[in-house]
Structure formats: structure tokens, C-alpha cells
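One chain of protein is taken out of this complex; the other chains stay put.
Note that the chains take the letters A and B in the order they are written out, and that residue 1 is the start of every chain.
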Amino acid sequence: MSGFVRFITRRVISIIPMVLLIVLINFFIIHLAPGNPAQIISGLEQPSQEVIKALEHRYGLDKPLVVQLGIYFKNALKGDLGYSYIYSEPVITLIKERIGATLLLTLTSAVLAFISGTLLAAWSSRYKKGILDSILSILSYVLYAMPSFWLALILILIFSSNLRWFPTAGMFNVRLSLHGFSRFGDILYHLFLPVLTLTLIQIPVYFRVTRSSIFQVSRDEYILTMTAAGLERKKIFNKYVLKNAILPSVTIFGLTLGYAITGSALVEIVFAWPGMGRLMLDAVFKRDYNLLLGIYFVLAVCICIAILLTDVFYAILDPRIRYK
Amino acid sequence: MSFMRLKNVDISYKLENTSVRAVRSFSCDIERGDIVGIVGESGSGKSTLALGIMRLLPPNASLSAETMLFDGRNILSFNQDELRKIRWKEISVVFQKAMNALSPVHKIFTQMYDVIIAHSPDTSKGKAYKMLTELFSKVNLPSKVLNMYPHELSGGMMQRVMITMSLIHNPKMIIFDEVTTALDVITQGQLLDEINRLVREFGLTAIIITHDIGVVNEVCNKVAVMYAGELLEFGKVKDVIFSPMHPYTKALVKSHPDLRIGNELIKGIPGSLPDLTDPPGGCIFYPRCDVRLDLCKSVKPEVSVLGDRIVKCHRIQR
Partner (left out) sequence: MQSEKVMIKRKSNNIIKFWHSYRQSLYGLIGFAILLIFIIVALFAPIISPYNPHAMKGEVLLSPSLSHLMGTDHLGRDVFSRIVYGTRVSLSVGFIAAGLSAIIGIFIGSFSGYYGGIVDEIVDKIVDTFLMIPAFFLILIIVAIFGNSIFYIMLVIGLTTWPQNARLMRAQALSLRERTFVMVARATGESNIRILFTHIIPNGIYPVLANTALQMGGAILTEAALSFLGLGDPNFVSWGKMIYQARPYMTFAWWAVVFPGIFIVLAVVSFSFIGDGLQYTFNPKLNVKQKKVSA
């Protein structure tokens, strides 16, 4: 297993420059943005001279740019992302309160999309070049092209406004203070439409990648060996083709997650989901740059972690990578 | 009745606008216990023929034949289920590209075990493990290989694993497709010795596909010489190699460092394979033949049967 450990270590190390780069981008935006950096970090429209002095000292804004950058790095990595003026709370506290809801939405939909995309690909590959395959293929183009917020609105129109099956907004019913299992059920009930939206827009990626990978794997030598050895077709497909064919979609899982979080932010706004999407929108409109940059930083770090976890999972599935 | 009888086997691959006629009118008889070498240069259709015999051709290939008998049964008319039953149980194959012949993400044992239970569903894992260990010892593989993944093995080890795998169900016949080609000389030698021993120990009928007429000389009792999809000469090794009749076989023997007679210079055969999408009408070897006649260009030579020997050349028919 030492190969495994080495592999993971290498991946962790390769994530570090990415995090640094994001911090760098943030730093530049703060300095390029109209207004005084100390004012931006303070999160106040018109901070008093003392506040500015204190902040300039704390973030070294009176020092040369390079030193400032160093201090900014240090603070960001410690989780000090400054203050949000609209909420007058540390940015990191605000994010902590809401990130759970966002991750719940994003991860649930990503996993569901992975599973259903793979299954659909497996199913359609049995009817390749048939009607079903063509329909699924066109559907995947359409879903891929669909703005997440629009799909969310359409689903609300159909399932909430017309059929009244699902609630339009929120994460739980605030009027009933439910506990334990029924609270869990209530959250699921509210989760359904947002997750459906996000799952639907992510399915095409997994569907297409797995479909072409199934085509490719089916022509691999070992499939011929297994056929020659008289294994049943079904067994060959379910055990050997599928496990080899999902490897590419596992690799893109981490990357797709970034795309999923974008979708989540928009869908959260439509469904008034108490996650980071709403926070972000507030930050945009009240010009709370600090909060905005903090959200960007945290999301980026989340994506890096997700990519890392994907790599670990990949290494478990594919023994070759561990020994490279 | 021969053990395997092939008569006028034709195989072609369909491509976008053309088709490659990879094997044409191939006929020969194989007796029980024969070890038949098939030699021919790259692209002459050897692997295609092997896949055809196993009925494992890819979807873009089409196979037709007058007769394809295996152990008294007509395998041409077999459906998928019947084929599945004889594959590996009665006839198995060791493929050319051993390195990719097993799934990279499953352990060797998992894959071997699946092959075992494909035909003997009641075998327990313990029993399978014991049986495989025993087979492994016959090809000098340690049993720990069973718990490894394909990419952890060397080419020679993988080839041995595949040979073991072909023996699992004690088949009547095994096709070895260029088992030694990708290996170094020493491993080649060891592997050939092992195959030689196993074939006799298991009482197998075997087809050994190779580029190397020296291998045929070492292991086989009969040999088929293929060129551009056609069988040019077939017979006992001692006849064909030591008194070749077809000019192509002569050239092949002459170009082998260990088999050439006296101090003749080693010579390659000038020219290259003809275009298989549109094979010429006359003798297929005509463009490269150094003893050709005018007749050879336009008239395809008949197959001459001389005892247990087959030659396809105008010079022999005369």
C-alpha cells in the first residue's frame, strides 16, 4: 500500500499551488477594485480613520505589496477572510453557517447524476444506434444546454404551481417545528426539486463520457478473452466492461463538481435554499466584496478537496495508478 | 475423420468503402494430437483465421466456409449458446497481446475464478485456488501471482498466466497465437519448452501461430505456410522445412539463420504483401516470386495434394 500513500501525498502536494493561485487572484482583485483595500476588508462603506489604521496594521497594508501578499496568504490559510459589512460578522462564520446546505445539495445531486448517467449509458449501449439511443443522445444535448435556473423555474411551474406536489422554497417547513425522523423527511421533501434540477443538468456529462467509454472498453482485448473463455455476455458486461468503463467518469467527477456548485448557487436562489447562493447574491448587490471573495476562496478549496477525494477513490478502483 | 476439418474458409473485414479479404479459400485437416504450426509474415491472416475458428471475429468481419468441422461437429451452424459451451471447455486460445489480455482492474484470481465457474459453476473458491496453484507450478509461476493485478506482472509471466488459463478446463485443442513474439530470447526458449511439455502432458491438439519457422521446427509436427490470406503449403514439418516445394516456403526457410543449408547468405524476401482489398487474380505470390512463369500472373494455381502434403504452385502441378 505504500504506492497508494505515495500517490495521495503527491496529489495533496499538487493541490497546494492551486490554493495559492486562488489566494493570489483574490489579492489582486482587492487591489484592483475601486476603493481602498482597507475599506474593502473592513467591509464598511466609510470606515473611520482608526479602523483603517488598525486594518492597515493587521493586514500590513502599509507595507510593500509583496509583504502584504505574504500576510494575506497567512490570514487566508488561517481562515481569516475579513469582515462582511452587511452582516457585520466574520466572513468565515457566515460561510460556515451555510456551506452545509450547499454541500448537501451539490453532493447529493452529483452522486445521483453520476449513478443515473452511468446506468443510462449502460442501458442505451445495449441498443446502440437504435431509436432509444438517439433519443437519449438528443436529450443529453438539450439538458446540457439548459440553464439550471430556468429548469428550476420550469420544474416549479409544473410540480409546485400546477400539481402542488412539492414546496416552492426553503429547506424545511418553518411553521411546523419538526424533530428527528419527520424533520429528516421534511428536508428530503424540500430537497427533491432542487436536487432533481441539478441532477438533470449534470447527467449529460456522465452519460456521454460513460457511453463512449463503454464502446471503447467493449473492444478491449480482455473482453475478447472473457468471451473466448465462454463467460456469459451479461456477466462480462456487468463485471468487466462496467468497472473499466466508469473509470473516466470517476476522473471527471471532481471537475464536474465545480460546475455543479455553479449550478447549485443559481438553483439555491430560485428555491430560496439557505445556502451560499443567497449569501453570494446579497454580497453582489450590497457590494460586499470581502464576502464575495471569501465565498470564492472557500468554494475553490472545497473543489480542490473534492478533486483530491475523487483521486483517492479512483486509486482504489484502478490499481495501476497506485504503482506508477 | 479428422479432428478438425477446414474447407474453403473465407474471412473478410468490412471497412468504410472497401473490404479486406484477410483469409481466402483456406483448407486443411488437423488430426487428433497434431501440433500444427502456422507461419506467415505479419498481416497474412493468421490471427484472423484463429479468431474465425473460435467464431470470435469482430462484428465487421464476415466468415463463410464450405466445411468447418470440429471433433465431428459443424461449428459453422453453432449458435451463441452452443459456442459458449465449447469455448474453453473444448477449444481455448492464448492471444497475441498477453499484456492486455486480462482486465487491468481485477485481480488475476478473480478473473481465473470467473473462467472456472463459467463452465463448472459449483467450484468453490478454495478448490479453485488449489487447482490454479497446481497449474501455476507447471508453468513455474508462484501462487502469489493469483493475488496480483495484470500490470504487476512481466510479459513472460502474463503469457504464462494466459497459458494456465487456457488449460483450466482441460480442452481438447488450444490455439497459441504468437505466444513468444514479444518476449526476450531466453524467456522465449523457456516458454516454448513449457508449451512443448504441456501439450504432450495434456495430450492436446494444438495450433501454434508464429512468424518464426524455427519455432515450428522445434515444437510442431505439421506446418501450414500462409501468405496474404492463402495457404501455400501444408504438410509434415520434416517434409516442408527440409524439402520445401513452394518458392515462398523455400525463401522463408532460407531466410532463417538456423535452418539454412550450408553457408548461403541470409536473404529477406524483396517486395511486400499485395493489397488485400483487391487481391490479384493469379498466384498471390507472383509479384515476389523468383521462379515465376507467365501463367502465374493470370491463373490461380490449383491446390495439389501429394499424399499428406498440400502445395499451391503452378510449378508443382506440372
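Operating definition for what follows: a contact is a pair of C-beta atoms (placed from the backbone, for glycine too) under 8 Å apart; a residue touches a chain by one contact, two chains touch by 3 or more.
The model shown is predicted, which means the values in this text are computed figures rather than measured ones.
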Among A:Leu266, A:Leu279 or A:Ala315, the residue in touch with the chain that has been omitted: A:Leu266
Tell me which residue among A:Phe73, A:Phe149, A:Phe192 or A:Phe313 touches the hidden chain in the full complex. A:Phe149
Among the options A:Tyr85, A:Trp273, A:Tyr289 or A:Tyr314, which residue touches the chain absent from this view? A:Tyr289
In the whole complex, of A:Trp123, A:Tyr141, A:Trp165 or A:Phe184, the residue touching the missing chain would be A:Tyr141
Could you please point out the subunit A residues that touch the chain left off the display? 17-18, 21-22, 25, 29, 33-34, 128-129, 141-142, 144-150, 153-154, 156-157, 161, 215, 219, 254-255, 258-259, 261-262, 265-266, 269, 280-281, 283-285, 287, 289, 292-293, 295-296, 299-300, 303-304, 307
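Here is the rule we use: only the chains that are shown with their structure count from here on.
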Here the gap between subunit A and subunit B, centre to centre from mean Cα coordinates and rounded to Å, is 53
Going by the contact rule set out above, which residues of subunit A touch subunit B in the complex? 219-222, 224-232, 235, 239-240, 243-244, 247, 317-320, 323
Which residues of subunit B touch subunit A in the complex? 54, 56, 58, 84-89, 92-93, 95, 97, 100-106, 111, 114-115, 118-119, 149, 151-152, 162, 165
